[in-house]
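To start, the structure itself, in structure tokens.
Shown here: the complex without one of its protein chains, the others still in place.
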Amino acid sequence: MLRLVLGRLASFVPTLFVASMVLFLAVNVVPGSAARSALGIHATPQALKRFEHQHGLDRPLAVQYVEWAGRALRGDFGTSFQNAVAVGPDVRKRIPVTLQLAGMAFLVAVAIAIPLGLVAGFRHQSGTDGVVTTLATLFGSTPNFWLATLLIYLFSLRLGWLPTGGYTPFSEDPVANLRGMLLPCIALGVVSSGLLIRIMRTAVIEVMFSNFIETARSKGVSNFRLLTAHVVRNALIPFFTVSAVEFGFLVGSVVIIEDVFRIPGIGSLVLVGIINRDYPVLLAAAMSVTVIVLIVNLLVDLAAQVIDPRQVHTGS
Amino acid sequence: MLRRINWRRYGLVVVTLPVVILVFVASAFAPVIAPYDPYALDVLVMLEGPSEKHLLGTDELGRDILSRVMQASRISIVVGLVAVGIGAFGGTLIGLLAAWFGGKIDAVLMRFMDIVFCFPAILLAVILMANLGTSVLNAMLAIGIIFIPGFARLTRAVAQTVQRQPFLEAAICLGVPGRRIVLREILPNVIGPVLVEAAVAFSYAVLLESALSFLGLGAQPPEPSWGNMINTGRGFIDQAPWISLAPGVALFLTVFSFNLLGDGLRDVLDPKLRG
Partner (left out) sequence: MAEGATARDGGGAAPLLEVVGLRIELERRAEAPVPIARDVSLRVEEGEIVGLIGESGSGKTMTAKSLLGLLPERIRVVAGRAMFRSRDLFALTPPQMREVRGAEIALIPQDALHALNPVQVVGRQVGEPVEVHARRPGPEIRELVVRLLERVHIPNPRARSADYPHQFSGGMQQRALTAMALSMEPPLILADEPTTALDVTIQAEIIALIRDLRAQTGTSFLFISHDLGLVSSLCDRIYVMYAGEIVESGVREEIFDRPRHPYTRALMGAAPRLLGNPERLSTIPGRIPQPSEEIAGCRFRVRCPLAEARCAEPPPLREAARGHDARCWLA
């Protein structure tokens, strides 16, 4: 088990490095644009030069990357071009907000996907299966920002049940926090459930064709027991491994949903960084999103292995 | 015996193809069939609900929403086509190269693809857009780049299966030039799955473009796109919900029918893949 965790960690570190390089490249695709956007279009060439020199932007990209990565490893993400404030503390304050949003949204998605995928896979190629599969495509085809807009219109403006946006820390007022999170989580979760339903359905179908299902049937177990004792746990192993990818998409969508609901998380910081062309902010925010995705992938992967006794016992 | 349509196999394509064609026709002939000029302001009819004159109502500047939704479909379709084209071309090329050469080239290419793949697509698109500058052209480029890894993985997987077939192994041993084998034998096998993926990718491209425009990073006003129309409508949602509703429905239906078309194509091309 321990060896397994260490193995995953060993492949996690290089991935993180390459990912950070890709990100650094993406942010710096157009050289020189940082200074221009920070100082505005009327800045003199001298001012641009001075700004670039001051922020080390006139050096080769590789050097800039190494320096940035070195400082980032120590938790120092530099200072904002905009107001010269250190970026790190702001990022750290926003991470829990985004984690809560993404985590709860993923729970919503999983809570929809597991039962529906189970029914569809169990009644493979039946009418129920057709309805659920169509529903999955329907969910997955819904633009989340549009769904969010409709939800606000219906539940906040027409019915007045929930706030239109904003954020209250959980520690301050748990009820207000959850009321505020509900609509964003539904908007994200329902859309993500589209793919998750399909993943669960495929996993269940795979299990249903296994020999041990016939063994169980030959013992006279009921359909309910067949599902609970034999199908679910086996299907959850591939479900969690594959659904980790969808969690990545979900975290990405946070950029839009946080904007719609005015939630001060990492996603809205990405947008702030972009609108202000504030590269230290943008890099720090984007890197945190990436790290969150990678860590969650790692955790989900490990969780899937823990449910699977074949993985736990080998090597112990 | 009467030859009937095998609905299980062709049903989805038969049902969704007309919708897809309708979307294409509507966007191609938008300037001809749209009832109004999508840019024409009319202060006398600002924020009016659906009526006989304006079937889907008007926006905050009195522009006809139906005409704007039709005009906007052109951006979505073009972005979708170009982005999928970039992704499919680049991805297929990389996939074929990786499969053909194998070894180190394969390992490096695919490892890189994997890492790009695990980035949240929207995040990458947003960052690329921020640097390339907000325009429709850049949106196509950014979205197209994002699609490359998916197509590359798919192509490589198919190509590897084909390459392992005995007749190809024999051809390789006989010294048939590699380029000929890749183009004549492997590529045709790759096209089917790539087509299925393309239908799904197209719907995703339309979604991504509208998301970028929604955030103000794609098509810029007054040019209408479904994304920026929905965003504009948010400001007036209490008085005039139809401003957001109409483009949203158009966007949703387009994405939905392309996704179903992808499912349908999958059924037709390879019934075994049906989960």
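We call the chains A and B, going by the order they appear; numbering starts again at 1 in every chain.
Criterion: contacts are C-beta pairs under 8 Å (C-beta built on N, C-alpha and C of every residue); 3 or more make two chains touch, one makes a residue touch a chain.
Keep in mind that what you see is a predicted model, and the values were worked out from it rather than measured.
Tell me which of A:M21, A:V221 or A:L298 is the one touching the absent chain.
A:V221
Can you work out which residue in A:S80, A:N234, A:S253 or A:N297 touches the chain that's missing from view?
A:N234
For review purposes, identify every residue of subunit A that touches the missing chain, sorted by number.
For subunit A, the residues touching the absent chain are 210-212, 214-222, 225, 229-230, 233-234, 237, 307-310, 313-314.
Criterion: only the chains that are shown with their structure count from here on.
Let me have the rounded angstrom distance from the C-alpha centre of subunit A over to the C-alpha centre of subunit B, please.
22
If we count contacts the way the header does, which residues on subunit B are in touch with subunit A in the complex?
111-112, 115-116, 118-124, 126-132, 203, 207, 210-211, 214-215, 217, 227, 230-231, 233-234, 237-238, 241, 244-245, 248, 251-252, 255-256, 259-260, 263, 275
Using the touch rule from the top, collect the residues of subunit A that touch subunit B in their complex.
Within the complex, subunit A contacts subunit B at residues 15, 18-19, 22-23, 26-30, 33, 134, 137-138, 140-143, 145-146, 149-150, 152-153, 157, 198, 201-202, 205, 245, 248-249, 251-253, 255-256, 259-260, 270-271, 273-274, 277, 282, 286, 289-290, 293-294, 297.
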